[in-house]
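Shown below is the structure under consideration.
Excluded from the complex is one protein chain; the other protein chains are retained at their positions.
Chain lettering (A and B) follows the sequence in which the chains are written, and residue indices restart at 1 in each chain.
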């Protein structure tokens, strides 16, 4: 059965296929309004994420299907100590497809192992949030006309920003893209991401200066600089205003620049920017809905195909070193690992096993 | 785009039109059961209000549409610091019409400024709750056969009772209505409301005695006397039982009297009254659903008409004096004011600006 745990589950060709479907939906809404008639989506949100949940629900409703679920763990059996797998196993008897959000890393793969219906990872802790990346890809494609040959600025919290890492991964699969990494030094891109970029021979520069490369950017992906990320509050106070996008900072940017943001924003983009045609972040949420529609259609259509994305095997003698991994909390979960490039990584949270 | 922030947004003729539609729906349910097919309503409830939310959801479902949303702020992005406008802007990409409940006064107008779809104010703090008043109007019209020439008793908390003020405002637009204001002195109608009634030349009497005018009433609008409203608990204990409606108090009332209550009630109407044909408060909730159906139909039909109800202008040098106003909490909100009768009032919360 096909599922979506991470964007890399899909080939480049499959991603283009999703984009084509989404663009067709945008043009021909009526054509799809009965596509999921009689089908049900469960939104199992073990932590609140209104935007993502409502986007999935709108997507399913626009396909003519219906929705049930919960919006936070306190409304779920998890509070009675039920495992993720039991919840998913039971809900498989109620619906045709599941979108699951969970605070624990690797929870999505645990769900996949129990599910009798396709599972979409709607975010599993700091691990993956692939439908956000699908929204980003469609937005870049619709706004810039292409996914190749772009100069992409990534600004704000590049250290913890899950969506930033995922977008770099995704855009690395298209030719000719360059990356400008803009952040305070405390929140710079982690070295393992830079190692990945070097291995993939991606062109990138790092800077703490938001203005420096502004004129070269085709895409500016904004994220929030959160106070809690700083050890030293003074340091936070010093840098916080440097990464706020306003009309002044945009003065030297290209007319064709497109500004993206995974939302919610707090103050990292001034409201005055909203009326600028380069502001694409609200259209991005529309694109998120369209890609979720395309995704639901694809997974329901291909549900009898095998899930090959994670070629894992059980290794009882290995342990995932990630303390936040689902293998630490979910009862009686088989320890599975993926072997690639001479290393083992946890099949749930993708954490590498060191010191074998 | 048309919205509903307050009942006064609609002309008297438009209110009659809503009433006619609601009465037609009551008679011809089948005729409307596909009217909103393919349409979606978002119920954005930043504070719980089950009755109102379920009424909106039932209304949309009976029109053949579907519903998504949230029932309290903890399930929304508001907890991540997102502005009302961003939430509404995003949700505009998911649905065709929004019903929003928010604890902050003036929140509805902030929402209107961002929305790309019609917004219905389902209550914004102590400011407005127009769909309750629509339910009240339909109930009076159906039960009394008219909106004119009625003697209307208002009983309980007339000081803080938002629905009471709104009903007085609404009924002042119909000829020949008289008002009997029944409350403990601590909870008497505020002077600005009495000033309004004098300016409109409305006939009214004030009394602390619930029995005194009972025999003259056509409508008795009951509200709850809440302990928290009293500075002095002894005073509360002294008066609390005086404003409880029971069969004994109803003995001298007209046969044609109709008893309304915005609900939920606690003990201000004894349960023995429920079986009296004069008790209209449960039918009132049915009427609330019917008026919400009529309202959704009207706003979707007229969504390309401009929203002219609040002729406001930006005044950077003016400040709304209301500490509970949305302008105090919502980021980067333009300060707008309405000028009428020589005075400025806040375009969000309707608070008058004094001491210019």
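Annotations for the structure displayed:
The rule is simple: contacts are C-beta pairs under 8 Å (C-beta built on N, C-alpha and C of every residue); 3 or more make two chains touch, one makes a residue touch a chain.
From a predicted model like this one, the values you see are computed outputs, not experimental measurements.
Remark: the omitted chain is touched by one listed residue; of B:183, B:285 or B:327 this is B:285.
The residue touching the chain not shown here, chosen from A:68, A:199 or A:314, is A:68. Only one of the listed residues, B:265, B:278, B:303 or B:324, touches the absent chain: B:265.
Touching residues on subunit B toward the chain that is not drawn are 33, 48-51, 54-55, 57-58, 61-62, 66-67, 71-72, 263-267, 270-272, 274, 282, 285-286, 289. The chain not displayed touches subunit A at residues 38, 40, 42, 66, 68-70, 74-77, 79-82, 85-87, 89-91, 93-95, 331-332.
Everything below uses one rule, namely that only the chains that are shown with their structure count from here on.
Remark: subunit A and subunit B have CA centroids separated by 41 Å (rounded to whole angstrom).
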